[in-house]
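Missing here is one protein chain; the remaining ones are kept as they sit in the complex.
Take a look at subunit A:
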Amino acid sequence: MSVRIRVNGVEKTLDVDPDMPLLWALRDVLGLTGTKYGCGEALCGACSVHLDGQVVRACVTPVRRADGHAVTTIEGLSPDGSHPLQRAWVELGVPQCGYCQAGQIMTAAALLKAKPKPSDDEIEQSMAGNLCRCGTYARICAAIRKASGMPEGER
């Protein structure tokens, strides 16, 4: 089956099994390896990407669901790593091992687009499906607040 997807703003036509996980299509077919394989069961969030702006777990999303739609990966979040979240991530030194961070940033980006000034509860609820084995949660939340323009101590 031929699948047409707009990936990071570029039209792509893929000749793949329609039930192939979107994650495999991105990583193995298109070479976009910024999106990570974590659990493979939609439990950790490492593979989070945007499908028409909505966060999906690429490891369980069949590529057919993306047919005719737009997918954004961490590579497409900004052309030069200048998205406010990416800048905040660097400034606060958020990652430790870094494996989960692409998924964390993609979920946070969707959150800030929908809610430019999220409350702490909203941050917690939206980020609850993105796990970090290094435990960088406090820095992740701080970076989201920084990117949103909110003072870190504000509640």
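We take it that a residue touches a chain if its C-beta (ideal position, glycine included) is under 8 Å from a C-beta of that chain, and two chains touch if they have at least 3 such contacts; residues count from 1.
In this text, contacts and distances are computed from a predicted model.
A.B. asks: Determine which name in "Ferredoxin", "Sodium symporter small subunit domain-containing protein", "Isoquinoline 1-oxidoreductase subunit" or "Glycine/betaine ABC transporter permease" the UniProt entry assigns to the undisplayed chain of the complex.
C.D. replies: "Isoquinoline 1-oxidoreductase subunit"
A.B. asks: Just to verify: which one of A:61, A:86 or A:148 makes contact with the chain not shown?
C.D. replies: Among A:61, A:86 or A:148, only A:61 touches the chain that is not shown.
A.B. asks: Looking at the full complex, which residue from A:77, A:94 or A:127 touches the chain that isn't shown here?
C.D. replies: A:127
A.B. asks: When the complex is taken as a whole, what residues of subunit A touch the one chain not shown?
C.D. replies: Residues 40-43, 48, 54-57, 59-62, 65, 107-108, 110-111, 114-115, 122, 125-130 of subunit A touch the chain that is not shown.
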